[in-house]
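Let me give you the structure first, and then I'll get to my questions.
Excluded from the complex is one protein chain; the other protein chains are retained at their positions.
Per-chain numbering from 1; labels A and B assigned in written order.
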Amino acid sequence: MTLHIVQIIIEWSAILCCAMAGIFEARERDMDFVGAFVIASACAFGGGTVRDLLLDRHPLFWLQKPEYVIVVFLITFFSMFITLRKSPGLDLLVNAVDALALGFFSFLGTFYALKYGTNLFVAPLIGVVTGVFGGIIRDVFFAEVPRIYRKGGTTLYTVCSFTGCCVYLALRHLEASGTVGFIACTLVTFLFRMAAVRFNWSLRV
Amino acid sequence: MTLHIVQIIIEWSAILCCAMAGIFEARERDMDFVGAFVIASACAFGGGTVRDLLLDRHPLFWLQKPEYVIVVFLITFFSMFITLRKSPGLDLLVNAVDALALGFFSFLGTFYALKYGTNLFVAPLIGVVTGVFGGIIRDVFFAEVPRIYRKGGTTLYTVCSFTGCCVYLALRHLEASGTVGFIACTLVTFLFRMAAVRFNWSLRV
Partner (left out) sequence: MTLHIVQIIIEWSAILCCAMAGIFEARERDMDFVGAFVIASACAFGGGTVRDLLLDRHPLFWLQKPEYVIVVFLITFFSMFITLRKSPGLDLLVNAVDALALGFFSFLGTFYALKYGTNLFVAPLIGVVTGVFGGIIRDVFFAEVPRIYRKGGTTLYTVCSFTGCCVYLALRHLEASGTVGFIACTLVTFLFRMAAVRFNWSLRV
């Protein structure tokens, strides 16, 4: 019961964070309302949709809950009346929101993968796919190389998500409660990602 | 029974319209036969495939009916022997064919979504996805930003499809017959789209 409520809260947070990050992107490119809604939806629902299709988990999470779609719609709508000025503070905020969403979705992906009986090696991959595919679909829509795999890009993104998933798996193996696992997974992903952005870390190999 | 026949006619019309619009595109880019067939198939089967995957509707509509694939193959083949000259008349024809296909697929998507038990808020989204994804996959294959979300592009495309789907939902709520709903949905989508092209409408927000 408690876990169920926690899970709903996580899913809402992940979707809201992703949708907001998507709207920021779309606004920066001066897209109109429909374009912004499509990008926000791709970011918010893309990762989870790919996860559900891979796991054969039907009906898809957003088909069951129209609230998700309606709320993303409303957020996109109201965001059209806000003017944003590009600033370091805004960049930091967008990055933080995005890193949080990455943590939430990585946890959810690993959690559902285990629930659907995938083994311990594949589960974190599903977590990573859930975390990063929203952004990949967004970049494909922008006809750009997914920025997380671009040279000089943010490659560590995937590594942050993977680390978070592994932390959750480890805690689960130690029989920690789901809530503890969730908090650890999200926190590790979030902090790792913010540190990677702040110190400009990148892989050497 | 009658509805079943109507449905088959609609599906055929949608596929033929989409395939033809795809072939026009491919020819304009001077692709060879295989390229044209791939683009025609992406346009004709892309939207419906995404719809069927999202709704978990198996086997996919074109897996069951090889006629669809064979006819698209033949159309592509014979079109290779026709030379097209770019003209305003041809542009209008391509737009009209494309707008018709948008109407057909929007209806089919909403119809199947309701049949598979999705709620009233999500059903028109499935309709829109069915209508627009063929074109999105085509544009991804061309490595371009989907033109329907490009700035100064044809953003209203999505809105036309959405309006048609909502008209169908409204008529359905008023207990109109399926055929009436289909005609109204297709007509509204088609006319709205043609007007948007003719008067160069675009969203202000």
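Definition applied: a residue touches a chain if its C-beta (ideal position, glycine included) is under 8 Å from a C-beta of that chain, and two chains touch if they have at least 3 such contacts.
This is a predicted model, so every value here is computed, not measured.
Novice: Of the residues listed, B:V6, B:V69 or B:V97, which one is in contact with the missing chain?
Specialist: Among B:V6, B:V69 or B:V97, only B:V69 touches the chain that is not shown.
Novice: Write the list of chain B residues that the hidden chain touches.
Specialist: Counting only chain B, the missing chain is touched by 29-35, 38-39, 49, 53, 56, 58-60, 62-63, 66, 69-70, 80, 140-143.
Novice: Which residue numbers on chain A touch the omitted chain?
Specialist: Those residues of chain A that touch the unshown chain are 53-56, 117-122, 125, 136, 139-140, 143-146, 149, 151, 155-156, 158-159, 202-205.
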